[in-house]
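Omission of a single protein chain aside, the complex is shown with its protein chains in their original locations.
Chain naming follows the written order as A, B, C, D and E, and within any one chain the residues start at number 1.
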Amino acid sequence: MARVVTFGEIMMRLAPPGYQRFIQAHSFDVSYAGGEANVAASLAQFGHEASFVTVLPDNALADAAIAFLRYYGVDTSRVVRSNVGRLGVYFLETGAAQRASRVIYDRAGSTVAITPPDVYDWSQILNGYDHFHTTGITPALGENCARATLDALRTAKQLGLTTSFDLNYRAKLWSTATARRTVEPMLEFVDTVIGNEEDAKNVLGIEAAGTDVQRGEVQHAAYEEVARKIAERHHVANVAITLRESESASVNHWSACLLSEGQFLLSERYTIQVVDRVGAGDSFCGGLLAARLDGMTPADALEFAVAASCLKHSIPGDFNKVSKDEVLRLCSGDASGRVVR
Amino acid sequence: MARVVTFGEIMMRLAPPGYQRFIQAHSFDVSYAGGEANVAASLAQFGHEASFVTVLPDNALADAAIAFLRYYGVDTSRVVRSNVGRLGVYFLETGAAQRASRVIYDRAGSTVAITPPDVYDWSQILNGYDHFHTTGITPALGENCARATLDALRTAKQLGLTTSFDLNYRAKLWSTATARRTVEPMLEFVDTVIGNEEDAKNVLGIEAAGTDVQRGEVQHAAYEEVARKIAERHHVANVAITLRESESASVNHWSACLLSEGQFLLSERYTIQVVDRVGAGDSFCGGLLAARLDGMTPADALEFAVAASCLKHSIPGDFNKVSKDEVLRLCSGDASGRVVR
Amino acid sequence: MARVVTFGEIMMRLAPPGYQRFIQAHSFDVSYAGGEANVAASLAQFGHEASFVTVLPDNALADAAIAFLRYYGVDTSRVVRSNVGRLGVYFLETGAAQRASRVIYDRAGSTVAITPPDVYDWSQILNGYDHFHTTGITPALGENCARATLDALRTAKQLGLTTSFDLNYRAKLWSTATARRTVEPMLEFVDTVIGNEEDAKNVLGIEAAGTDVQRGEVQHAAYEEVARKIAERHHVANVAITLRESESASVNHWSACLLSEGQFLLSERYTIQVVDRVGAGDSFCGGLLAARLDGMTPADALEFAVAASCLKHSIPGDFNKVSKDEVLRLCSGDASGRVVR
Amino acid sequence: MARVVTFGEIMMRLAPPGYQRFIQAHSFDVSYAGGEANVAASLAQFGHEASFVTVLPDNALADAAIAFLRYYGVDTSRVVRSNVGRLGVYFLETGAAQRASRVIYDRAGSTVAITPPDVYDWSQILNGYDHFHTTGITPALGENCARATLDALRTAKQLGLTTSFDLNYRAKLWSTATARRTVEPMLEFVDTVIGNEEDAKNVLGIEAAGTDVQRGEVQHAAYEEVARKIAERHHVANVAITLRESESASVNHWSACLLSEGQFLLSERYTIQVVDRVGAGDSFCGGLLAARLDGMTPADALEFAVAASCLKHSIPGDFNKVSKDEVLRLCSGDASGRVVR
Amino acid sequence: MARVVTFGEIMMRLAPPGYQRFIQAHSFDVSYAGGEANVAASLAQFGHEASFVTVLPDNALADAAIAFLRYYGVDTSRVVRSNVGRLGVYFLETGAAQRASRVIYDRAGSTVAITPPDVYDWSQILNGYDHFHTTGITPALGENCARATLDALRTAKQLGLTTSFDLNYRAKLWSTATARRTVEPMLEFVDTVIGNEEDAKNVLGIEAAGTDVQRGEVQHAAYEEVARKIAERHHVANVAITLRESESASVNHWSACLLSEGQFLLSERYTIQVVDRVGAGDSFCGGLLAARLDGMTPADALEFAVAASCLKHSIPGDFNKVSKDEVLRLCSGDASGRVVR
Partner (left out) sequence: MARVVTFGEIMMRLAPPGYQRFIQAHSFDVSYAGGEANVAASLAQFGHEASFVTVLPDNALADAAIAFLRYYGVDTSRVVRSNVGRLGVYFLETGAAQRASRVIYDRAGSTVAITPPDVYDWSQILNGYDHFHTTGITPALGENCARATLDALRTAKQLGLTTSFDLNYRAKLWSTATARRTVEPMLEFVDTVIGNEEDAKNVLGIEAAGTDVQRGEVQHAAYEEVARKIAERHHVANVAITLRESESASVNHWSACLLSEGQFLLSERYTIQVVDRVGAGDSFCGGLLAARLDGMTPADALEFAVAASCLKHSIPGDFNKVSKDEVLRLCSGDASGRVVR
């Protein structure tokens, strides 16, 4: 068991039931989610100690967000409470067939975004931990969070933790130019960079040839080059990229590649009848980190991460609620979905 | 923006949740629907002014039906209220896999069906409008509605409106013989005839060779001939036919053809994981009319209509709740259903 | 119409809604189910008189189980009530994509399991009936039920009833060794043995070559040999085996074979988008028995049973709620799932 | 255990959840109900054999109505199916505080209403039964049902059954004049007449002095006179009248009186926090008949009936789902509602 | 029928079902509400033409808010859309017994609050209308809205409209000092001031003697003095004050007083089993305005308003969904809540 800290924003997730559009909704399913919280939950499910760091307002909704994290085994003792700002919200409409899922973010003015970086004492927070993880969403929340992210990464490396960073580009939060200018200096302190088919291009300006994501087409070969460029330019030991091929909102193909210490690996490719794909990238991160921290080889860890995130697509909510055993069974080839009695 | 009137019956739609059979249902999802109301809702969603004409009883259930139309932007100021009759009801059981969806109509004695045709002053109702639309369901409701339909179409042409008529054969309401005898004279006043794979045969006696609808097979070529025959015999400028190929209740292929001023066009063909296919034909009508009234070419309008109705299959309820932008994005090739953030 | 008795355990079935995992569930959908009760319900839906025999505790939950059976037309007048033990419960988590459905049984100490076999007066219970059916689950519940099962089968044959036995191996209830030792002597009194791809191996030690069930692969040919071996070794007139090929929890292929009086038959193979596959094997039994009791040929009965159980996959709950007409329509080739209005 | 037949209409009951108004409803709770079916269900719950007679259409909705009756133990083997007409529907909006519950009937053209009286062979139907019960709703459904009701009552008396008739005036179905003209001749064949505070006035023109039902005030004394007048004029052995005093839709006082063989009895008066009061009158009938058929004295039977119907107010749905034991406990004074563990 | 404009903010209302606390909620019921929108909805239900003015963001959630207004008959053609800001949200936890309902506002940065006042052309907006209504919440949203409110009131008077202003003090939005400084100058343009037991003190510094609102005690007499002081100091023709006496969250007493042209009137006092009391004050305003605009006397209008808002307490959601007929029936003394069939 390793000890991991993740840092970022957790939001209330509000989703109309089933395949209803926003305009039809008379109720919303409530859960709580965020890129870094999702990773912490995955790590906790896989048996690691995961602590999530954020700042939340001092009200009953934030209490529920914290309780939700605790429910899934995440340590919340380092969450800071504040009497300014609000709990961010995101609204999710689940797509089907040719209709895409839609997310409306309502996160401006969230407590974590408006809290100055000096609220975090990273030396103390990270003390005794093995790994630190965050994503490109956190610095995208504004100056406060960008500064805190850099502080955290730098401190983590000083304290000897390994680190990971999921590029996670969000066009609603910042431009590609600002993203690149902000993220690139952070990579100096990062051991593992993770991204999806589009992140490398959006955040780092490194494009994969021959891929038309809108049409659901992915050229796997091209991603070796992308991974190698990231590794070389930014002196990063590991680069992992998830590769989603969308036939439709209902049927996806899912695989990933990993460049680890110079070795390029391409994973199994799963065809998935999608239940809920939001959080799948985070479940890949969570799986990859869990597997590496458990001492798996890069090849095994990649398969573990892809299988874990494949299973996430079948589960409602951002958090991946699967056990290590379930992932290993899928890795070993049991993808038949037969009833387990 | 064009101004359109549609005329017909709106019913309460009662459906067991999910894939429950009627016998299992302990609750019904409630909405309101009807062929012509569905088209009005589509037109309103696409930015046109759509007014729905019907007669409804003077009770709280009909109040809800009217509110529901207003909710989706349909003008209801021309709806007539009456103290006789009832609000029609239809019960829908949603199928899956090899099990078909089932509809039980409970619409006998509905207010619109028993109200004499002289309740409508079509010259006044249609005054100032650009287009009039109705379907074969309305005259099938009985003598009163058949007479009103003919009056409306004749008046529309006299006032210079364009008109459209969806054949929409309903075996529970009338025989093919009565349908043919009633509808054929109406076509004199119709500019655009719309139908599905079976309507031309059922209502007009014009059959497509080599098609076995029950087995989900459709011979696209054969439909050019069907369309041309309709156009010729009935001097109709445009004939559009939707072509559904059902692998199962869960997976359908969906396309359409359009004969417009002699030119025959065959659309893109979509493979669809079906959420709710009831109202898909109406959403095709709505898309076609919206596109044509917006000035699109026949080819673009056909693609718009097929894309609009493709998306309808992913949405619960008869009404198509999609925007023009969403349809155009699908027309432009983005069928991947990737999350829109 | 034939008169049939089935004997076994009925449990409360508790399932999180939709695709929720157990850990996410804030409510459970409640129904009642059990292998032999499921068969009785199928027979009742197909117009036969089906009586279900069991022992239930004397409380409101068991009252509901009995009412549930009555709801679906099963005669419950032979159910015995007792003031010891409890109503068994099974928890079902519905899988999707690569994630399997899971069942947690909580049936230890159920009233039927702890009630001594002398509570049943089989001569009186079976008097006037045509057929007796039970499954391998019943003797697996322990000594009491094993003894009662043997008594029932022997008495049934003495009274001239035909009999059927679904092998239905449950690893949680007993070992393969105990199963074999217990079930083999029962087959002396059985006319029709039914099983799935794995039961013959688990219960009777007869394996099909070249099949890897975990990978969803089935060698149809190999099952002829399995069937013939069962028939020969145990002098059974009919052997039916269902053949599930699982692409994933969401997509299955489904067929079956029947060896009847020496003639080997292989059925139509359906590709199914799965809604709820629990109880599918029982619905096959129910279909096969109903068809044979109605006098259909073995070939027609096999097709009826496969079609009936194909439809079951589209229906929530263990019980198969389809009519004879619906099954016959699918048998006749209408698998398109088009709306029935 | 006695054997009872009740005759009338069963409808689908559709009610918005909780205290929603019709205009707010996006779903309806579904059950099945009707005055005479409600009485049959009460009798079955109290351990009597109760058979409900009606005519229903041959569709899946009526199948569900029949299954619902069976669920609550009512014998449905005498229900006639027909291919004309429809299943009646009633919509119920549950009131609270000063807002009244509302019922919208949609029962015109129901199968039972349009089926000629000769479909019932009362001599055969009633053969072997002890008691026949119907209500003023049945003849109010029209000529067919009025004739059938008279036939049934006359035959019942000829065959030596005891009979009961709940006046149950429905202003939406007929005028007080027609009601009186139709019902009075039926009372010749009735042993027990039941009514509420207003029925005697509406159906028989016999008014209680000093009562303002709208204000929730009831003069108990005045009802002795009403009961005696009914008994005398119509030579009826027993007259029972329920006395509801409505403080509001949420709080009611509930009692009843019984004139039996000249003796006038006034019951305990309960103050009730109302959950669902629809069907309470029927549950009083059911309780009174059950108690009398069980051989209780008039005084005990009156208390049993009032307690049974008091409990009904706490249960959602028309049917009274309480056991004899529960009623007797309330009769014995345990009205505290303490948890039963 | 009169024509009325109301101006303010509409928010998404998110409420856990039933009596769940926030921490328990796994879903929220969704509706849309706001003081001034609530009044518009009341007016529309009572048959007046009511137009609601606000500024909303250009997204699907605001589309739903607008559709919701239309559903209840409110004219939304004057709603301005903007690409800045967000839709305000309020979270409501419904109390019971001694536990109070709780509201968490999440409305900072809403589009209407951050939009400059010059976006409204009041001369054009109010042209042709009879009455203008707003509340103390609107200016409390900040400088922009305070300025717009003053502009609107001044313009309304210039154009000859009557005006009303509900004090509606919100401690979370501003201090009593700021409220007083802002609102007092507005009263110059107000004909009718409305408030609850506490508003006069909080907004205008005018206190009622002998009242302890926290203990649910209200001295009716004291409010005559409060009303007269408001009328005199601010030259207001009408002052109405609602008087809530809370026994608990579940049981309230509800009445109101009205000072109209010097005449002081005290209404009927209702004891209410509360379903949802949020919006009750607005429903009083809506009732009072509707009644006065319909030409009722002050005394009748006061009773109408109190009865209308009494009924609101029985209805889920802020909007009052009652008809004029229902209110008049309660005014006439029918408070028994008997079933209306």
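The definition used in the following text is that a contact is a pair of C-beta atoms (placed from the backbone, for glycine too) under 8 Å apart; a residue touches a chain by one contact, two chains touch by 3 or more.
Predicted, not measured: the structure shown is a model, and the values here were computed from it.
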One chain isn't shown here. Among D:A25, D:V53 or D:V274, which residue touches it? D:V274
Looking at the full complex, which residue from E:G18, E:G128 or E:G333 touches the chain that isn't shown here? E:G18
Among listed residues E:L159, E:A249, E:L266 or E:M296, the absent chain is touched only by E:A249
Which parts of subunit E are in contact with the chain that was left out? 18-21, 23-24, 95-103, 105, 170-172, 213-216, 244, 246-251, 277-278
List the residues of subunit A that touch the chain left out of this view. 67-68, 70-73
Contact with the hidden chain only, please: which subunit C residues? 14, 17, 21-23, 25-31, 59-61, 63-64, 67, 86-87, 89, 91, 93, 102, 104, 106, 108-109
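We adopt the following convention: only the chains that are shown with their structure count from here on.
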Which of B-E and D-E has more C-beta pairs touching across its chains: D-E
Among the chains, which is located farthest from subunit A on the basis of C-alpha centroids? D
Between subunit B and subunit D, tell me the centre distance in angstrom, where each centre is the average of that chain's C-alpha atoms. 44
With centres defined as the mean C-alpha position, give me the subunit C-subunit D separation in Å. 42
What parts of subunit D, by residue number, touch at least two of the other chains? 21, 23, 26, 67, 102
